[in-house]
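Heads up, one of the protein chains got dropped from this complex, but the rest are sitting where they should.
Moving on to chain A:
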Amino acid sequence: MSQLGAIVTHRNGAHALPRSSKNKKTIQTGFEAPETHMRRYSAFAIAREAARYHSGWERAWASPQPKKKYDVIIVGAGGHGLATAYYLGKNFGITNVAVLEKGWLGGGNTGRNTTIIRSNYLQDASAAIYEKARSLYETMSQDLNYNVMFSPRGLIMLAQTEHEVRGYQRTAHANALQGVATEFITPQKVKDLVPIINISGPRYPVLGGLWQQRGGTARHDAVAWGYARACSDMGMDIIQQCEVTGVRRDGGKVVGVDTSRGAIDCDKLGIVVAGHSGVLADMAGFRLPLESLALQALVSEPIKPCIDVVVMANTVHGYMSQSDKGELVIGGGTDGFNNYTQRGSFHHIEETVRALVETFPMISRLKMLRQWGGIVDMTGDRSPILSKTPVEGIFVNCGWGTGGFKAIPGSGWAMAELMAKGHSPLAEEFGLNRFKEGRFIDESVAAGVAH
C-alpha cells in the first residue's frame, strides 16, 4: 500500500522547513518552561537521541499555571480550539492566548472520530471551508513539524439508489465549479478500487460512487498534539483540567471566565466546545440553535491490509476505512435523542455493522475490539456555526455535528480571522443570523450525505 510507504517517509518530520520568524518567541510560562524553542523533530533528532538513549526528548507542550489575563481565551483544547489558537498566532501575531480544557487536550471528539477527511460538499460555502481544511491537511505535517500521518488515500461515497446517483452527479458538477477535484465513477471502478466490496446488493446494489482522490484520513490525536505543540511554542498557555464554570460579563461585553482554577480575564472569548456549546452559551446568557446527540464509532481487531480507500455508504448507513494498525475503523449514524453521556445505543452499532457486513461480506467474522461515543452538536441545517454572538467579544465555533475532524484546519483558520478582524470570508455564510434570515446551508437535505 503506497500510502503506508508515504507515511513512513513522513514520520518524524523528515521534511524540515525553515521556521517562520513569527514563531520566534520564548515561552512565557511559569512552569518549567524551556528557555528556548521546542527542538525540531527530524531524522537528525532521531539519530541524536538514539546515540544518547533517548534521554533528550522534551515535553511537546508546557503545562503552565493560568495568568490573570489574556488577550484571547479559547475554551476547548480539541482540534478546532487549538487550530483557532494556532492561526491566531501564526496569521495574526496574537499570542497572548490561553486554551482552557476541562479534561485533557484532544480527549473529546478529536480523539473519538473516524479520522475521515474530504471536501466533496454540494454548497459553495461548505466546499470552500472544507476544501481549505483539506488543502491545509496536505502540508500540516511540515507546517507543524509534527507527523499527522495525513493519508490522501482516496474516498468513495457509494451511490446505492437512483436518487443518490443523481445527487452525487450533481455534487460532482458543483465540485467542478468550486475547484474541488471529484468525479462520479462507475460500479466497475468502485470494484477496482475496493476489491472486497460486494457491488451487487443484496438490498442496495452499488450504482456508482462519488470519488475524491485526495480525500483520506489522518491521525486524529496527532492533529491536536501538533497544534498544541506549535501553540505552546508560540508562547500560548494550554491549561488542561481547567473547567470553565461561568462567563463574566460587564454589560453586553465579555470580561473573563470563572474556572475550576480561578477567575481569568480576557478581551475576547472563543467558545469551541462541540457537544457542550449549549452549556457554555447558557453561562454566557444566550442560546444556540443546537442539539447534542451521541455518535458512536468502533474498530475491529487488526487484520492485514485489505482496503486502501475510505468507503462511505450513506443509504445503508455505515462507513469504513483501515487504520495503519490494521483495524477497520467504522462509524454510522447518531442516536435520535439528546444525550451528554458519551455513550450511545446498542442498536445503532448493530445497524452500522449490518450495513457494512452486507457491503463487505469478508468482515462478517471479524471481532470488534472497541466501541465508544462522542457528543456532537447538531444544527438545524447540519452546517456549522462560526459567528459573533449577542455578547460583544464572544465568538462561537460549533455545530460541526458529525463532520468536524475533516474541517479542523479550515475551521481554525476562519475562526482566527473572525476573532482577530471581526469578519472572515470563509465564515461569513456560517453566522448565527442565517437561521433567522432563512439562508440555510442545507447539506443534509441537498446532498443527502452523512458527514
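Everything below uses one rule, namely that contacts are C-beta pairs under 8 Å (C-beta built on N, C-alpha and C of every residue); 3 or more make two chains touch, one makes a residue touch a chain; residues count from 1.
The rule we apply is simple: contacts and distances are computed from a predicted model.
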| item | value |
| --- | --- |
| Among "Cation acetate symporter", "Sarcosine oxidase, delta subunit family", "Sugar ABC transporter permease" or "Aspartate carbamoyltransferase", UniProt-listed name of the chain not shown | "Sarcosine oxidase, delta subunit family" |
| Contact residue for the chain not shown (choose from A:302, A:380 or A:431) | A:380 |
| Omitted-chain contact residue, chosen from A:85, A:290 or A:311 | A:290 |
| Residue in contact with the excluded chain [from A:68, A:347 or A:367] | A:347 |
| Contact with the hidden chain (one of A:339, A:359 or A:387) | A:339 |
| Missing-partner contacts on chain A, residue numbers | 276, 278-279, 287-292, 335-341, 345-347, 379-380, 435-436 |
